[in-house]
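What you see is the complex with one protein chain gone and the rest in place.
For chain A:
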């Protein structure tokens, strides 16, 4: 039988149909992929390709306001490889793994594992020094290996390490900003990475057959901050000293702001960290188990060193809030500085509210009420205003809103949503609600600058590589809160607080400083217990908020210490001198002349150097001492003018206040201590000085107020004329 029978033909036709249908399905599928989703795939291909080998854009520099670099990008190299390409060359993988590992200071097995992967691209090591990168280049050339790439990369360096860590922020290994300005200004700093779209051969030459597409990176823009590196340094030093002096357990923060435009000049938060190693092992953590990357470790970092307490934390402001209450009262005409008030116990909703010195001041002017920080005075004032009006001002001063500062993670205040009379009474003196430090300094800014609430900010300008300004951050006035008159009145009252009130420790003769102390008692919550922050005493948060100079304010300063572990850490006593010293440093640095009032001058005993009078006649010695405005006392039987001074106490060169005593010996004294040092504790400067003078001793006065300690214990025998340093403090609390 020739040919093919009908049945076969029928079935062949069926198969023909099937093949055609299958082919049609292929076509439809291809059309779907290529025409319907082609664009998507193309983009994917491009991204995937360029993600592999990029030329990093140089991240912009972060400068302080005086163009001092705070964050810079250095050139480094990143080594990657194409395992497929390497295997194709039939090289001794074991050998080259070992050699490369040695150059890169890596584990040989790790490198070998990467080489044996079935990938087109494998990262070997990121961010190696240029020097090492060059070594790899040479090694690659010598051994004629292709498939190993050394690409230029950049790495972030922070020349000032810990300085302004929370403001500047840091990046991850891919140079993406993670915190601070690095994060907030990411879009300006980052730049656009360049791309390499083909391979090169062993000698680094582009392969002839592939046209290398090279897209130049666009470098990031530079960011100029409002921060002043020097002021930041002062602030950090001041905090560090305050923390160690007062055994502060839960960190501290200091903010310095220019009230005229909301520019933050310094913002420090402690504890802090080295920006060059943000994931380093914190104190008290075991370096063996610490990774810095596990969820637990990162949480720990976020709760401790990474935490920007100025912005992220909330706390009860305590008496530092009283100026807000005062401002409301003054603005509404509910009170004047000279209105008679009383600090007698006030009863609110069944609760008695006392002054910190119960009923001690009784009748006083409102001005004195602020000096003395009497709670009942403020409660009564708020009651006079009433709940709606009082909280209208709390709101107007921005305590219900975030300030909008250009730093990440700003906390929302914890405020009464439907305030009652009792809420208002406690709020009037800053208790039972929580705000962030940055909110408080914003409010002080409004008090200082004549009533404008201005958004605080840390970024001043963005500039391109030619230095021309791309974006400028102008002061943003949120609203007018109080009149200039109220502002001026309040500043004069606050200056009084520092001059003669509870803030006396902040006084710096020559500068007009206004300010207010604050203390609030709080609890050691489970979070702190978990961090093992548990002290011997109750947890207080003490603070001092200041304006300077009060006649033309250019500074607002707030310092908050969280949990100084002591029995009664009055806010004025602990923090005021820190703020005073800080303002002194800043204003001197800014070249603000000190203008001494008559009273200041009286207090200012100039220090003089003791002249050398040994070997001179008594007559000559007395003359010399008089020139130095020093007093003298002659010891020895020979008081003749012509007698020779055999010895003197203190020795020449020592620094003494004017009118101190220098003892002249007309005989050679035995090296024996003859005078017992008296106990001057709780004495005033005058009384202590007199007590010492009587015994022929000299005093070195440190601070004002009453004596709290002396450097040589009472009862110790010293030589006549010896100098004893005594520390005086205004011991007050509120």
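We adopt the following convention: a contact is a pair of C-beta atoms (placed from the backbone, for glycine too) under 8 Å apart; a residue touches a chain by one contact, two chains touch by 3 or more; residues count from 1.
By our rule, contacts and distances are computed from a predicted model.
One chain of the assembly is not displayed; among "Rod shape-determining protein RodA", "tRNA-specific 2-thiouridylase MnmA", "Tryptophan synthase alpha chain" or "ABC transporter permease subunit", its UniProt protein name is "Rod shape-determining protein RodA". The missing chain, though absent from the display, is touched by one residue of A:5, A:244, A:532 or A:637; that residue is A:5.
The residue touching the chain not shown here, chosen from A:39, A:90, A:295 or A:642, is A:39. Remark: the omitted chain is touched by one listed residue; of A:23, A:66, A:89 or A:302 this is A:23. By the touch criterion stated above, the residues of chain A touching the omitted chain are 1-5, 7-9, 11-12, 15-16, 19-20, 22-23, 25-27, 29-31, 33-35, 37-42, 44-46, 48-49, 52, 84, 118-120, 197-199, 207, 209-210.
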